[in-house]
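Selected chains only, in their assembly positions.
Per-chain numbering from 1; labels A and B assigned in written order.
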């Protein structure tokens, strides 16, 4: 028998929202005063009685509080956006496998959509461990860019932005920036020249090497990142999100084709190399009935 | 010890099969279960047409039990043929295809369609407590109804059939007899108990979106053992898949001593993760070795006092 104290927490705990932060038009961050004990890359299930329960990545966590940042896209996330401070949300978890890193490494975060939130938490932990981080955000436009102030406030963390419409940073996908970073790793270069981003305040790039690249966001972006890293001989980790029900490995809703591994348990975080072995990665995912949908 | 077990003419490398509804959404998931030590698999319950399940939360659990009201979501037989097809090519262990339906005719139809895939066994799930409101009383709770279901399935397939029964009845043995008379080759005992409910004090609301959910896990083992015992005593020649709260090798041996041939394992995946299959099998072997039991047939039904 599993030690009972190590059983996944599978009853929700109602927690009042301590603070709500409007990040962008569509994204709010919810702060809860609770010692969740989550690692970067892990998630919780959030429950609104009468609405639904959905997995949400942890955007920050210490002994006093944790955050989640939620993109309003449908019924549940919109209902979350209607809540006020003090309202209660049911929380269970943390669930899943998080990201891994080593002390003193040089890391790249590739964030798309709400992916900036979990990668922010990872960055904070990695920086505490002496890592240097290139934080690369991709978004449709300036108004969709998340978490930039928090990121810029961190030491040894350098922000890069790409927007589809060019309203902030480089115009195009954020993988353009990663391409450049990989190419230039180890070679001294003026940073602005390197990344082509006017907002960039860093004078020089002179990293010995890039140790590891993390991606969290649209699956096609993550797939590109994983492939680029594989080709470039750099380690990568991605977070593979699938429709989830239980969150703790029983229902099989989140199993991926190929290995059959459960993204709530063997995932969501894994190496890019492992993700690329998943038949459906970047191709399709399943809905609540198990029906296949292409990306 | 060698745990090889034959059930309805099908050979299982060990008697542990994953119960329907657990890690059974896709063919790949079922293969993953076999890679973790299961001797066979049961698919989730397959409908003829797409069927929506309940909203989340669909599952809650603590050290004693799980409550679930997944509500048998399914994309229908076409999609199932794809998923099961993936399992059936390089099939690593026998496949028990679970089928369900909302009408007796649909049971016949889905039985015929699923047979095209050649599963080793068909399990007729007429007993899910979570679809009660749609179907009225579950078929499995009325001897006449479940016999009719069995009869039509029998008529539409040549594949061996096991019928899964609900413990939430007052006359299980009577129902079991009716089902066997109607052509069932084996029985699967038991589906979830109850249903039950859990209320969150802070929210002042039932937690499951469906309010109630079937009870599974350690809490229900004594009920499962009792059901298997009673039915095996009444119908000693009908092989049984004993299911309900089996979490350790000792649990599995207990339900075998009550009369089970195969052992369904579901909620143990929560208590011991997916490696539970390998662990349970190891524990069974160890106990048998220590107690001089050379094969499981020696102890099958041995506890039954006649």
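Descriptive notes on the structure:
Assume a residue touches a chain if its C-beta (ideal position, glycine included) is under 8 Å from a C-beta of that chain, and two chains touch if they have at least 3 such contacts.
Computed from a predicted model, the values in this text were never measured in an experiment.
Whole-complex chain count, expressed with the shown labels: A x2, B x2.
Keep in mind that, in the parts below, only the chains that are shown with their structure count from here on.
Between the CA-based centres of subunit A and subunit B the separation comes to 38 Å, rounded to the whole angstrom.
On subunit A, the positions that touch subunit B within their shared complex are 1-2, 4, 7-8, 10-14, 45, 47, 49-50, 52-54, 88, 90, 245-246, 248-253, 255-262, 265, 279, 286, 288-292. Per the touch definition, subunit B reaches subunit A in the complex via residues 21-26, 28-33, 35, 44, 50-53, 55-63, 66, 70, 73-75, 79, 82-83, 86, 198, 200-203, 205, 207, 209, 247-248, 267, 269-274.
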